[in-house]
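One chain of protein is taken out of this complex; the other chains stay put.
Going in written order, the chains are labelled A, B and C, and every chain counts its residues from 1.
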Amino acid sequence: MKIVFYTAGGTIDKIYFDAKSKYEVGESILGEILREGNVVFEHESKVIMQKDSLDLTDEDRDTIFTAIDNEPNRHIILTHGTDTMVTTAKRLNEIRNKVVVLTGSMSPARFRSSDAPFNIACAIGAVQTLPDGVYISMNGRIFTPDNVVKNVEKGVFESLSS
Amino acid sequence: MKIVFYTAGGTIDKIYFDAKSKYEVGESILGEILREGNVVFEHESKVIMQKDSLDLTDEDRDTIFTAIDNEPNRHIILTHGTDTMVTTAKRLNEIRNKVVVLTGSMSPARFRSSDAPFNIACAIGAVQTLPDGVYISMNGRIFTPDNVVKNVEKGVFESLSS
Amino acid sequence: MKIVFYTAGGTIDKIYFDAKSKYEVGESILGEILREGNVVFEHESKVIMQKDSLDLTDEDRDTIFTAIDNEPNRHIILTHGTDTMVTTAKRLNEIRNKVVVLTGSMSPARFRSSDAPFNIACAIGAVQTLPDGVYISMNGRIFTPDNVVKNVEKGVFESLSS
Partner (left out) sequence: MKIVFYTAGGTIDKIYFDAKSKYEVGESILGEILREGNVVFEHESKVIMQKDSLDLTDEDRDTIFTAIDNEPNRHIILTHGTDTMVTTAKRLNEIRNKVVVLTGSMSPARFRSSDAPFNIACAIGAVQTLPDGVYISMNGRIFTPDNVVKNVEKGVFESLSS
């Protein structure tokens, strides 16, 4: 099994930015999460874009669609901002012959306390066991794009039919 | 969805023990892992036993079998020592109408660097997406009991047919 | 003994900022650091300002001087950006009857790996044992304001002599 990690940006990748800071470049801590999990599967990570998900346009979603649709591997995890994760998941829904799991986090992966390591690991457990399709993995749950909404007030994802 | 966490002991639950220590009692850090993951599903945790998996007897495995077989909920995660996790998984294999995912860790969950949070989260992603059956989730992989072995030298779980 | 923590901003207090983020307000993690250190001394924390130290003006330094000079307690730790920490330390140098230790960090205290907890703890050890005066505590060293410089390239503070 090989898992390909794509990122489209979002809070999970947020880094402290400052003109004089050495944190200007967003080195991902995905590698650190996978190392701590002592994973043995083959993996690769690719950056599509690094944007707040509120700033994503239809064209950006076309770019994401094309990148993943053309990806030769079957197991894809896409990290993405939470605010429009559902919109992007719906756009990707017609991708065939792949399992695509979108995930992200409410606090940056680089923070000492963050939901990012949990969400990445949960998505890894799901992506290799699900049938082909597009899914969202947040708050320890796996949702289909048409049955999920971000409850902005509570800061969690919920199914429409609970 | 509700997930029931059972523990049978193992390294994941290991705590520093010392006659004068306040760590005598093994309070689980499962709660801390779930809180950091900001999970929204219903869950419950139950202790079956707290043993090194090398010390588990056939009778202990009968006890584990009975506890899980009688559990009314469908989604079960069983934390267990890694040394005989495969043996227990095979013993549980005839349980029907449930998804049982065994996981554990190579270093105690309480350590500052541990594979435990990753393994728990990965098992959570898997348990809700897999068909009924018994599985092992270690090193970011999901295995069936008859196609996995612990490679003691490397400290990882591998599939027999890779 | 009572220690009063003042902050003038800087990287140590940097938080991820985003219009829709719940991290807008810079709750300090000083409390978390002190709790983990299980400290038993009396303490209090006060915000003077929250600025990048490169943006601090002479007037800002007058404000900092006045705040600390008027502080009734003798043991003061001032967290401050590293870029102009030496300038502020020199400005504070004429404060009498107090031990003032400036510290800060190269990466935000909120990051999962940060020099902030170490620097705070090291400053606490120093502030209660030093004679009256103004000092800088960075990189595990205690410096006087006239014998220290930030080596920007290496990202560390060094004494001029030695």
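By definition in this document, a residue touches a chain if its C-beta (ideal position, glycine included) is under 8 Å from a C-beta of that chain, and two chains touch if they have at least 3 such contacts.
Since the model is a prediction, treat every value here as computed from it, not as a measurement.
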Open item on the list: Given that one chain is not shown, what are the shown chains it touches?
Closed with: B, C
- [ ] Could you tell which one of C:49, C:67, C:95 or C:156 touches the chain left off the display?
- [x] C:156
Open item on the list: So one chain is hidden, and I want to know which residue out of C:48, C:89 or C:142 touches that hidden chain in the complete assembly.
Closed with: C:142
Task: Where the unshown chain meets subunit B, residue by residue - done: 11, 14, 16, 18, 20-23, 29, 52, 54, 83, 106-108, 110-112, 114, 155
Open item on the list: Considering the whole complex, not just the chains shown, which residues of subunit C touch the missing one?
Closed with: 1, 33-34, 36-41, 106, 113-115, 117-130, 137, 139-142, 155-158
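The criterion applied here is as follows: only the chains that are shown with their structure count from here on.
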Open item on the list: According to the touch definition, list the chains common to the neighbour sets of subunit A and subunit B.
Closed with: none
Open item on the list: Same residues or different residues where subunit A meets subunit C? The copies count as same if more than half of the interface numbers are shared.
Closed with: same
- [ ] Could you tell me which chain's Cα centre is nearest to the average position of every protein Cα atom shown?
- [x] A
Task: Whole-Å separation of chain centres (CA-atom averages), subunit A against subunit B - done: 26
Task: CA centroid of subunit B to CA centroid of subunit C, Å - done: 45
Task: Chain centre separation in whole Å, for subunit C relative to subunit A (CA means) - done: 37
TODO: Hunt down the residues of subunit A that sit against at least two other chains at once, touch-wise.
DONE: 106, 113-114, 155
